[in-house]
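Every protein chain but one is kept in place in this view of the complex.
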């Protein structure tokens, strides 16, 4: 079944209100480029970010977190060990975890590593079209961290990957698509400025984790996180003369939506 | 003795003016989430940040810095070696150094590591209530990086820790408390938005180091750094619609206070 989800669907602010009320602890193993922005995005919606990426602590910590994010942007030998421990720790403890396969397909090493992590059963894989197509075996991957394809071109690959890996797959693009292998949810909106700021896609992975921490229906959780970010992006783009002020406004708008969600959900 | 310190106490702008004039070199071994923001906070008050976190350089560098910050946020095997070298290098050279025990109590590995670093005699330990209570042996620690207790609940633990470790202890919260085990200085003010931006507490650790580089009375240095940040936070919160713009305004206000301090101190 195909459907569409936006902020105007009551379930979206209701879930955001649950994040606001629950302050889910999101354990992020992410890349050094976006770590600060990712933490600020989570704080803006009242989630509780914690970046624990060393091998001695990540497995233990993942088991106590509300959800875990594993983002492959800047790998290192130690970070890979920590990511394996976090993924298996989360899976063993029944915690949702999100895999963001940055630049998979463009580089052989991380493509193998992502394949290995898939075996630990992520709840959600979130990536751009090239990354999802590569993981599904349907394409050669992108150039660096950018996609060479549109999200609509990756929809077939997303369905294939979701079925093969037994997880929800979210493809980011002009329209985001989220699927569990059967149903497909399209999330329109956002702004082209979201591609001119580093880490917006990575931060979406973190938001998906935060929503999955409070909502067991992972397809809904991932779609709602996408819809919240799309709405914040539209609102932020309105008053922003460029990408610097857009990044600042995006955080302000996420916090404003979090505040508004209380009213919507309580109304 | 209990006292209170705010920006209106002439010693606060006077010390800020000394930082402005002296450009103390602050050697930061901090976490990847907040490294950029920390550097910008130090630059805003005209201090000179340098992040040297590899094991071959950190001991040598610590001995030449005005002060050293060791923040446990994102540990790694190499960073731990570098932190040991920096702490002992600073101590051997008689340089003040600040320990920020992020998430200590919540995780066994870093709790042990923090205990080990305490033996190298930090000048100041700065943390939230849960972290200080855990280090003092008075509580189980927080959840992730957040405190589960208010700063006033940790005052007893701060006194205990200050006496046991022979250092100044600063507990951050709605009111900051700073103690050397005998006197207690309360620093009120700030803004709730300071908890909605990642790295504000970590940046306070860096400010404390900058102030300790120019002022031998460590209790005064740590309290004054807190009072400067509290004042900047209040002023920044005034015109900020959300956490994104607040983080930007906080840097602007710190720079403005630095500029104003020249007049106050010279007046």
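Labels for the chains are A and B, by order of writing; each one numbers its residues from 1.
Criterion: a residue touches a chain if its C-beta (ideal position, glycine included) is under 8 Å from a C-beta of that chain, and two chains touch if they have at least 3 such contacts.
Please read these numbers as outputs of a predicted model, since none were measured by experiment.
Among A:93, A:107, A:237 or A:256, only A:107 touches the chain that is left out of the view. Between the chain not shown and the residues B:83, B:132, B:169 or B:248, the one that touches is B:248.
When the omitted chain is restored, the residue from B:17, B:65 or B:149 that touches it is B:65.
Although one chain is hidden here, its contacts on chain B can still be listed: residues 23, 25, 27, 32, 35-36, 39-40, 43-44, 48-57, 60-61, 64-65, 76, 78, 247-256.
Considering the complete assembly, chain A touches the hidden chain via residues 31-37, 73-78, 103, 106-110, 143-146, 195-199, 241-245, 247-248.
Basically, only the chains that are shown with their structure count from here on.
For this pair, chain A with chain B, the centres built from the Cα atoms lie 32 Å apart.
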